[in-house]
Structure formats: structure tokens, C-alpha cells
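With one protein chain removed, the remaining protein chains of the complex are shown where they sit.
The chains carry the letters A and B, assigned in the order they are written, with residues numbered from 1 in each.
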Amino acid sequence: MAIDLYRIDDRLIHGQVVVGWGQPLNLGFIALVDDEVAGSEWEQELYRMGVPPDMDVYFATPDEASRLLDQWNEDQRPGILLTGDIDTMRRLIALCPSIKTVNLGGIHHRAGRTLKLRYVYLTPQEEEALRALERSGVVVTAQDVPSARAVPLDDVLRGEAER
Amino acid sequence: MTASAASLVAPSLPVHTWVEIFIRQLAVQASWNYELLLGTGIGFCLEPALRHLTGGREGEAYRAAMARQSAYFNAHPYLTAVAVGSLARAELERAPAGQIERFRTALCGPLGSVGDRLVWAGWLPFCSLLALAAFGLGAGPVAVLLIFLGLYNVGHIGLRIWGLRVGWTHGMRVAAALANPVLRHGPTHIARAAAVLAGVALPLALERIIEPGRALLGGVLLATVVGAALITRLHGRVEGWRIAVGVLAACALYAVVAR
Partner (left out) sequence: MTPEQLFTVALLGAVIGLDVVSFPQAMISRPIVAATISGLLLGDPAGGLLVGATLELIALETLPVGASRYPEWGSASVVGGALFALRPTPTSGALTMAVLGALATAWVGGWTMYVIRRFNGAIARRWIPTLGLGSGRAVIAIQTAGITADFVRGGLLALLAILTFDPLTRAMVGLWSLDARLSRAVVVAAAAAVAAGAVWKLFHNTPGARWYFAGGLAIGLLLLVIR
């Protein structure tokens, strides 16, 4: 079945991922790619608590994920790959050019970021990083839950999709 | 998590502070917004506990803690009680600020995910289906209200109280408490019980609602099966309630135009 969704969401594993996407996709595993979480046992323990007992969670740094991606894609169960920020996804894609779609699921308010969608706030640098991803052939859309419309990056960056 | 982060001897708070925290818990989402989500709500709930820091409301410790605790946060509203309990203890034990912030961030996802599975996708539909079954069996308005609100809120209030207690007891070691079998396996058991209830409730409730249309039961059943199949096929793309709006609007229009 392979990885169905490559998602950037600063909340990492939470209800929208496990219930919102997990139920329709019949999710079997989540690959959580994050340098800090990959090196922190207590955080891994917490994130494991957030998924049903029959769902696997794999923790990896972008380097490790690039080596494991083929293995995850050969898994018979549907999966989601999550990163907490744009930079981690960008680093992963640089190592794995086979990734051709990216979902913006939640990048929330922080100093320096401006509102683009109700769940997407970006700094100018992050906007440029997303544009660079699209220029390299990756399709970037924003969609928080499956029943919502997938908003193309151009519309996200214009900040008009929700107004 | 280092042992210094959470000592085994808990500090104590007066009962009236806990009562105030609990009541504020019920309004944790009062200022929900897309910038901080329910971050301000966490600060609001913790505020009565933080007054017990050295220097009180005007003290530096209070101000530093309030600033930390009012930043972005997201979780299931009922399970924010776990966060409030454990963060209150961490702050009163003067755990390092950086460690508290990292712990606070890491709590968001798991408390959201566990709560969504346990409550929104489990306990709520279970209680809802039980109320529908009672309605289908002929229960009157007051009985249906008492059954639904009584049962649902035993779970709701119980979960909030449990959350505060377990958070306060374990502090920043709360991950182990979240491995509680009720949280780990509860959603599956509740979902199975709710599936049984769904089977019982749907035919009974429909039979009571249909009343004058009983003569058309065969057609209704056929339309239900076809409609449900369509909705499940469109799952994740179109929500059923939107289809229902379309069908009922078309029916109403036809009913007045075809005069």
C-alpha cells in the first residue's frame, strides 16, 4: 500500500492524523521524521500513547528515513509520513526525489509568520522554501482533513483560499 | 526525562484552588483561535495554581510561568486536564523552563489523539446511540435527556477529574500514566459496544420516526442501503449531511412546485 500522505504538521501525531486521516485511509503505520523526537525516548513514549495499539509508529531522522523509505513503501498497510516543519521535509525530499506530493496539514502561528490559511502561517523564508519545492517538481497542497478541499500552493500563498 | 524534573513527593494545593482549576477547565476552549489554539485556555486553567509560586501574582516566577503557559497549545479539551495537572506540578516544583516548554509541546499531539479516539470517536457516539435506542424503544423526552446527559457526563466529568489527578501525581512522567489500559484499549472496546448499539438503535429509531411513512418501509430500506453505500464510497470527499441537505431541499422544492 505504501505511504499515502507526506504531511507537514507541527502537532505531529494528533487527532486529525490518527482519526481524521487514519479512519478513511485505514492507517497501519505512521513514520515520524524529526531530529529531536528521534533522539528522545520520553517523547517517543508520549507519541506512541497517541495511536491505537494496532498502529505502528516509526521514529527517524531525515537521513534514517531516506534509508527506510523503500521499506516503508513496501509495507502492505497504508501509512503516513509526518514532519513537524518545512525544513525537515525539504531535507528528506533532497535525499528521496521519489517523493512527489506534500500535504500542508498544520503550520501554526509563531512570531514572524503571517496568516495564509486558518491552519497555515508562514515566514517569507518558509514561503520561498515551499516555492522551491514546487519548482523541483513536488506538488504542494494544503488540506487539514480528507473532507476539506486540497488548496494548491499558489492559492495558499495568496492567502485568499479561506476569505 | 530526568529524575530531577519531577520529584516523587508532590507539592500540595488547597482544595479551593483545585475547585477553581476544575471550573476553569470547563472553559479551557473559551478563546479558541487559529493563532494560539487553546493556549490561552491552558494559562487560564493554570493561573490559580501559579499564584502559589514564590512572590504570588506580582512575583517574577508567576509572570515567567504565565508567559510560558499561555503560548500555543492544542489537545482534546477534556484531556487538557492531564496537561494542566502535570504542568502545574512542574511549575510549582520549579523544573527548568526549557524542559517544561519541551514537555508542554510534546503533550499536545498525544493528548489530542487519545482524546479524539476515546471521546469524539468512541464515548460520544456510544452515548448518542444509546439515547437513540432508548428513543426507539419508546422512551419519552425527559427519559432520553436523562439517559444521554447522565451517562455521557459521568464519563466526561470523570475524565477531567482523572486527568487533573494523574497529571498532578505524575508530573512530567505522565507518559506512563497515559499507557493506562482504559486509554490504550478503551477506544476499541467502546467502538465494539457502540457497533452493537448501532445495530440495535438504527432500526428501532427509524421505526419510531417513520410513523406515517411505514407503508413505504421497503422503499425507505432500499434508499437507505443505496444512500449509505454512496456515502461510504465518497468517504473522505463528501460529507453525508451535505447530501442530506440536497435531498431534503429537492424534496421540499418538489413538494411546493408540483402542486
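Just so it is clear, a contact is a pair of C-beta atoms (placed from the backbone, for glycine too) under 8 Å apart; a residue touches a chain by one contact, two chains touch by 3 or more.
Bear in mind the structure is a predicted one, so any value in this text is a computation, not a measurement.
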Please provide the labels of all shown chains that the missing chain touches. A, B
Per the touch rule stated above, chain A touches the missing chain via residues 11, 14-16, 19-20, 22-24, 26, 54, 106, 118-119, 144-145, 148, 162
Across the whole complex, list the residues on chain B that are touched by the chain not included here. 26-27, 29-37, 40-41, 43-44, 47, 50, 57, 62-67, 70-71, 74, 77-78, 112, 116, 120-121, 124-125, 127-129, 131-133, 135-137, 140-142, 144-145, 148-149, 152-153, 156, 188, 191-216, 219-220, 223-228, 230-232, 235, 239-241, 243-245, 247-249, 251-252, 254-256, 258-259
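The rule we apply is simple: only the chains that are shown with their structure count from here on.
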For the chain A and chain B complex, residues of the former touching the latter: 11-19, 23-25, 42-43, 45-47, 49-53, 108-110, 115, 118-119, 121, 146-147
Which residues, counting only chain B, touch chain A once they are in their complex? 1, 34-37, 72, 74-76, 102, 106-117, 120-121, 175-176, 178-179, 183-185, 187-188, 235-239
